[in-house]
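A single protein chain has been omitted from the complex, and every remaining protein chain is retained in its original position.
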Amino acid sequence: MNVDKKELMELFSNKRDIVLMVDGLKVWFPLKRGLSDILKGRPQRFVRAVDSISFFVREKETFCLAGESGCGKTTTGKSLLRLVPVTDGVGLFRARKETLEDLKKNGVNVDGEDYVDIFAIHPKKMKPVRRDIQIIYQDPYGSLNPRYKILDILKEPLEIHKFQLTEEEKLETVYRALETVKLKPPEDFVDRHPHQLSGGQRQRIAIAKAIIMNPKIVVADEPVSMLDVSIRAEMLELLQTIKRERGLSYIFITHDLAVSRYICDRIAIMYLGRIVEMGDTRRIIENPLHPYTKALVAAIPEPNPSNRLRMRDVPIKGEIPSAANIPPGCRFHPRCVEYEKNIENLKSKCPLQDPPYYVAEDGRLVNCWLFEGNKKIEKAHASFIM
Amino acid sequence: MALTAVLEVENLSTSYYTFRGMVKAVEKVSFKLEKEEILGIAGESGCGKSTLAWSLMGLVPPPGRVVEGSVKIDGIEVLNLSESERRKKILWEKISMIFQGAINAFNPVYTVGYQLAEPFIYHKNYSKKEALEKVKELLKMVGLNPEIEKRYPHELSGGMKQRAVIAMALALEPSVIIADEPTTALDVVIQSQILNLMKKLKQDKKLSFIFITHDMSVIAEMADKVAIMYAGRIVELGPSEIIFNRPYHPYTSALIRSIPRLRGPIEKLQYIPGEPPNLISPPPGCKFNPRCQYAEELCKKEEPGFVEVEKGHFVRCWKYDSGKQSSGGAIK
Amino acid sequence: MASLGRTIAVQVVSNLAALIIIVALISALLVFYSQTILQGVVVEMVQEFTRNLARNPALTPEQKAQLINLYQQALEVRFGLVGNPISKVYHMMINILTLNLGSSRNVYMGNSASISSQIIFALKNTVILFFTATLISIVIGLALGLYAARKPHGIIDSLLSFFAVLSASLPMWWVGMLMLLVFAFWNHWFPTQSMPVYFAIQQLSQAYHSGSITTLSYILEYLRTWLYYMALPLTTVVLVSIGGWAYIVRNVVIGKMAEDFVMTARAKGLSERKVLFGHVLRAASPPIVTTAALSLVSSLGGAIISETVFGWPGMGLLFWIAITNSEPMLIAGNVYVTVLLFIITIIILNILYVFLDPRIKTSGSQQVF
Partner (left out) sequence: MSKRRGSSGFRRFFSDLRRTKVGIVGLSLLILFLGLAIFFPLIGNMNDIKNWNNLQYWRDNPKAAPPCWAVGNTFKSISVTGGENTSNLIERNGELDGFKYISYSFLYNVETQPPIDVIARFNISYSKPTYVYITMERPDGKYISLTGNPESGERTSVLDLFGVDPNSYSGDIRIQLASYLNNMITIRNYIVPWLQSNNVTLQPQDVFRLTNVAFSTLHQELTPNIINAKNVTYLSGKYNVTFVFYSSDKNLSVALEKAIALGGCYGIVGTDNMGRDLWMGLMYGIRWALIIGFSVSIMSVLIGGIYGVVGGYFGGKTDEIMLRTAQVFYSIPVLPILILLAVIFRPSIWNVISMLIIFGWPSTALVTRSMALQIKEETYVEAAKAIGSSSSRILFRYILPQVLPYLFASIALSVPGAILTEASLSFLGLGDPSIVTWGRILNEAEVAGATINGYWWWVLPPGLMITIVGMTFILIGQALDLILNPKLRR
C-alpha cells in the first residue's frame, strides 16, 4: 500500500459524508501492434481513454461528468462497476455493512472498517459490491433483454444476489419498484415484453431495475438524451424524487450542459480523458474559467431566435485529436485560443508540461497554466476536498 | 419587397400502407418558403418531419405514398411530373437534401470525390475532369481540403463527413435545400461550426433552407420561420420570434418551457404527460387532446382548422379557431 | 496498412496449415487403406503368380518358392506396404506435397500412367465442363438475381425463390440420370456416355492432318463434337446451380437496397438503373465475388457422381476410378489438387477482398477466412 493510499484512507475515514472517493483513475486500452511495430521494438501504444482523474461523491449528491464524445466520461462511469479493465487508481467506497461482510466472506481484505477500495477487488469477487452500485444506460431500446418479460427483468437482480424472499415477496418488491417509477398499475406492465413499451416507459423500467436493490450510488449514463424533450423533464424529476426518498447518490454523465445545470450539484468538465475544471455546476456554467469550458458553453445553442442573425463565436480551433496520440504538455494547447493569444509567456509551459490543478477563488479546480498564481494541489490527490 | 416563394406546399398528405394498418404520417400540411429564408420544422420523434422531407422530393420510401396535395418549386408542380422528368429536371437541380452525417449517406465503396461529382456528370453531363474541378471548388467552399476527394467516406470524421454532405447538396445550387437533422449526431463544438457554415453559405449563395430537427435550440439558432409538427400535422407556423416568445398552441408553449436553459433563472421545467400518439389508430378530434391541459369536449370530437391568427402566424387549435370559440391571446 | 499485412499473413499461414492438416489426414487414411485393401490385392496377385508358375515344369520347387517370395516383396514395396505406418504417412505426405506421385498400375485417362499427367488430363476436362457450366450459371444467376431483387416479393421473385429451393435440394447426379433417360434413351439426341469424346476428337484430327477436311470445317466439327458430348452434363450442372446462385445474389442485393446511400443516389436524380448497377451492385460486389470464386473453385473437384453417371472423364470420375481400382496415390493426388486449388483461391480472395471493399484496406479486419 503506497504512501498516498494510506493518506487517502485517513482522509476518507473521517469525511463521513463522502460515499465514494476516486484517486488517480487510469483506463488505458492497449493498441493492437502491427508486425512491423513489434520488429522495430516500438513500445506498446495505448488509447488513454481515462488518463488519471480524481473526484469524490457525497451522499445524496448528483455529481456530473460532462464533456464531448470520446472524453472518457462513460468509461469512468463504467470503471466503477469494473465493466472496463482499470489500469490504475484507488476507489474508496463506503459500501453497506452486509456487502462488506460478504466481501470478507469470500476472501477480500476490506481496507477500512466501513469502506473498501473497489479497484483492488478481483473482478470475479466484485459481486457483492454490485448490489450497491448500479447503472442506467442511455439507449432505452438496447438496455433491456428483448426475450424477457418485465417481471423477469426486475426479478433477475433479486435472483442473482439470492435475496431470501418468497415468490410473493419478490413480486411485492417488483410492484413497489414499478410504483416508484410511476408505472401504475404495475399489473399492466409485468407481463409485457420491452418491445411493447414506449421509450419513456422502458427507461422507467431501467430505473426501477437499478433501484430495486436500493444501491448507494447509481451511475446514470446519459439517461435522458435519447428521450423526447417533452418527457425528458418528467424523467429528471423522477430521478430527483428517487434520490431524495432513497438517499442514494448519482454519477450523472451527459454532454448537455443545460441538463446538468438543471439537475447536478457539482460538475467535472472532461477533455481527452482528463478533468479540466471541477466545482459547483451553476458557478462553472455561468462563469467558465478553463478555455475549453468557455468554448463548450459558448458553442451550446440557446432557444432564443435572435441568435439566428449573427455567427456564434466559439473560441476554439481545429478538431479533437484521437485518444491514441494525445498532444504533449497540456492536451488542449493545440486548440487553445488563450495559449495563442499570449504565446510568449506560455510557450515554455503549455506545449511542454502537463498543468497541475489550481484552486480558483470560489474553490473550484482548474487544470490550466493561466491560473499559475493560485494555490496548487501537489499530488493528483483527493485531499483538495472543499 | 414582395418575397417570391421558392416553395409552395398545399394540403400535402402522405401515408404508409403497412400490413399492420394505414399510418397517416403527414396530414394536410401547407406552408410557403420564401427566397433566402430558413423555415425550421420542429417536432418530436414520430411527428412525420422526415416523411414530409421525402414527400417534397416525391421519393417516399415504400410502403409509403403521397396521398394528396401539391408541391410547387419555383412554380413547377413536382408531384404530378413523370418519374423521369422529375429525376432530370427537379431532383438535385431544383431541390436537394443534406442528410444526417451519422447515417452512411455515402456509398462506402466509392470515393467522396466521385459521389460529389455524380450530380455534375448526370445533370450537367460534365466530363469526369470538369466535374472534379467543380468538386474541388465545393470542398473549399465548405472549408475542407480538396485532397479528401480521393478518400473514402469511412476515412472522414463526423464533422468532415457533414461538411462533405453539405457540399454535395449545394452542387447544382438548387432553389430549395432540405437539411434533415444535419447536426444531431455531432458534438456541440462541431455542431456550432457546421451551423455557422450553413449561415455563411445562406448569405453568400442566397440559399433557401428547410431545416428539420427535434432540437428547439438549434431551430432558434437558424430559422426565420418555424413550423411545429405533432402527429403528422403542423400545429403552429409563424415567425420564430412569435413561436419562441408568445406561442399560441398549448403543445408549442409546453415544448418551449420544457427546454432546460443555460443562462437565466432556473425555473421548474414543465413536461407533457402521457405518451406520443399512435399513428395507426390516432385519437379523434385534435390529435394533442389526450395530453392537452386545455382540452375540451370539442377538441375530443373534431379537428380544428389551420387558422391565420395574425399575419403569417397560423395555429391549429380550437382556442383560436374563431369559427367555434372566441378567446384569443397567447397562453401564459 | 501495417495491420492489413499482418491479417493477410495470418490468413496465408492458417490456410497453409489447414492444407497440411488435410494432406496428413488423407495420407493417414490412405496408409490405413493400403494396409487393409492393398494387402488383399497383393495376396491375389501372388496366388495368380504361383498358379502360372506351377505350370512351368522347368523350375524346382525351391526356385519356385524363392521366385514367389521375391515377387511378393517387390509388390509390397511397389504398393508401399513396407515400414512402420508413421514413417509411411510421413513419406506419403512429402510425396503428395511435392507432387511426385509416381504412376498408377495402369492408364485410366490420357495416354500415360504417370499420375500427375492423368490428373492434369482430368483437370483439363473438368475445367472445360464444370468451369464453363459454373460460369454460365453465375452469369444467368446474376441476371436473374438482380431482376428478382428489383421487385422483392414480386412474381419473378417468388418464382425464383421456389426454383432456388427446388434446385438446392436436387441431387445433381439424379438429374443427370433423368437427362440421359430423356435425351439419350428416348430420343437419342445425345450419347449415353461422354468418354468416347476423345476418340472422336482423335479421328477428327487425323482426318484433318490427312488433309481430307478444310480447317474451317475442322473447327466447326471440333466444336460440334465437344458440344455433342458435353451437352447433357453441361445443362445438368447449369440447371442445378442457377437457382442457388440467383438466390444468393438476390439476398445480397436486397440487403444493399435497404442501405441509406441508395436513397441518396435516388435523391440525386439517378435513374433506377444507375442506382441498381452503379451503386447497389458495386457495393454488393465483395460478397458476390467471394461466393462466385468459391463456387468456381469447388466445381474444380468435379462432381464425382455426376461425372460417373455421364462418364465424363473429369477429376470426379478419375477419383471414382482410383477408388474402385485401389490406386492410393492417384486418390491422394486427386484430392490434394482439389484442396490446393480451393485454398489458393481463398488466399487470393482475401487479397482481392481488400480492393473490392476499401473499408478493409484501412481497418484490415474483414476476413473471407
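Order as written gives the chain letters A, B and C; numbering starts at 1 within each chain.
The rule we apply is simple: a contact is a pair of C-beta atoms (placed from the backbone, for glycine too) under 8 Å apart; a residue touches a chain by one contact, two chains touch by 3 or more.
Note that this is a predicted model, so its numbers are computed, not measured.
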Fill in: Contact set of the excluded chain (shown chains only)
A, C
Worksheet, complete the sentence: The listed residue (A:Lys149, A:Arg192, A:Arg246 or A:Arg283) that touches the chain absent from the view is A:Lys149
Discussion item. From the list A:Gln134, A:Gln201 or A:Asn367, pick the residue that touches the absent chain.
Written reply: A:Gln134
Fill in: Hidden partner chain, touching residue among C:Gln63, C:Thr192 or C:Thr214
C:Thr192
Worksheet item: For subunit A, which residues lie in contact with the unshown chain of the complex?
Response: 78, 81, 83, 126-127, 130-131, 134-135, 137, 139, 142-147, 149, 151-152, 156-157, 160-161, 167, 206, 209
Discussion item. List every residue of subunit C that touches the chain not included in the displayed model.
Written reply: 14-15, 17-19, 21-22, 25-26, 29-30, 32-33, 36-37, 161, 165-166, 168-171, 173-175, 177-178, 180-181, 184-186, 192, 255, 298, 301, 304-305, 308-309, 319-320, 323, 331, 334-335, 338-339, 342-343, 346, 369
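Rule of thumb we're sticking to: only the chains that are shown with their structure count from here on.
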Item to complete: Taking each chain's centre as the mean of its C-alpha atoms, give the chain farthest from subunit A.
Response: C
Practice prompt. Indicate the whole-number Å distance between the mean C-alpha point of subunit A and the mean C-alpha point of subunit B.
Written response: 35
Worksheet item: Taking each chain's centre as the mean of its CA atoms, how far is subunit A from subunit C in angstrom?
Response: 60
Item to complete: Using the touch rule from the top, collect the residues of subunit B that touch subunit A in their complex.
Response: 38, 44-45, 157, 159, 187-193, 195-196, 199-200, 214-224, 240-241, 243-245, 254-256, 258-263, 266, 269-273, 275-276
Worksheet item: Touching subunit C in the complex: which residues of subunit B?
Response: 54, 57, 59, 61, 84, 87-88, 90-93, 96-97, 99, 103-110, 115, 118-119, 122-123, 152, 154-155, 168
Response to the item:
Per the touch rule, the subunit A residues reaching subunit B in their complex are 68-69, 198-201, 228-234, 236-237, 255-259, 261-262, 282, 285-286, 295-308, 311-312, 314, 316, 319-320
